[in-house]
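Just one protein chain is left out here, and the rest sit where they should.
And then chain A:
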Amino acid sequence: MDSKVENVLGGMEEDDGELTTTEELLSDIRIMTLPGEEEGSASFEIIGEDHTLGNALRYIIMKNPEVEFCGYSIPHPSEDKMNIRIQIYPEYWEQTRPYDALMKGLDDLADLCDHITHAFKEARDNFTDPGDNSEQR
């Protein structure tokens, strides 16, 4: 249970006095764990996301060597929901839970965005448009 995310919850048990405020804050959560969760595997349902985040997140989570499987689906086109499933290799169960892989994926995606922004700005600022006579389409 020494998973990284569990540490964040430290102190959670004590803040009894804030239960009501917490309850309010916890009202509009866009993500939930689907039934059937096990030690090394879980499916999450994310509301308000689609292939845009789904595929990028699946790609970056599959890049995690501790992850055995990651896939996403849009169960029904009329529902604004995206399901993502993560399975961890059994040898990493001690240190990593599916949440951790999901969190790492989001962190990695944020890092990737930062670098794309940096590289894009650099390339743009070092570029002068040659005018109309170059490059078709």
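Basically, a residue touches a chain if its C-beta (ideal position, glycine included) is under 8 Å from a C-beta of that chain, and two chains touch if they have at least 3 such contacts; residues count from 1.
Assume contacts and distances are computed from a predicted model.
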Undisplayed chain, where the name is taken from the UniProt record, one of "DNA-directed RNA polymerases I and III subunit RPAC1", "Exoribonuclease phosphorolytic domain-containing protein", "Rab GDP dissociation inhibitor" or "Eukaryotic translation initiation factor 2 subunit 2": "DNA-directed RNA polymerases I and III subunit RPAC1"
Residue numbers in chain A that touch the chain omitted from display: 5, 8-9, 12-13, 19, 22, 25-26, 29-33, 46, 49, 51-53, 55-56, 58-60, 62-65, 99, 102-103, 106-117, 119-124, 127, 129-130, 134-137
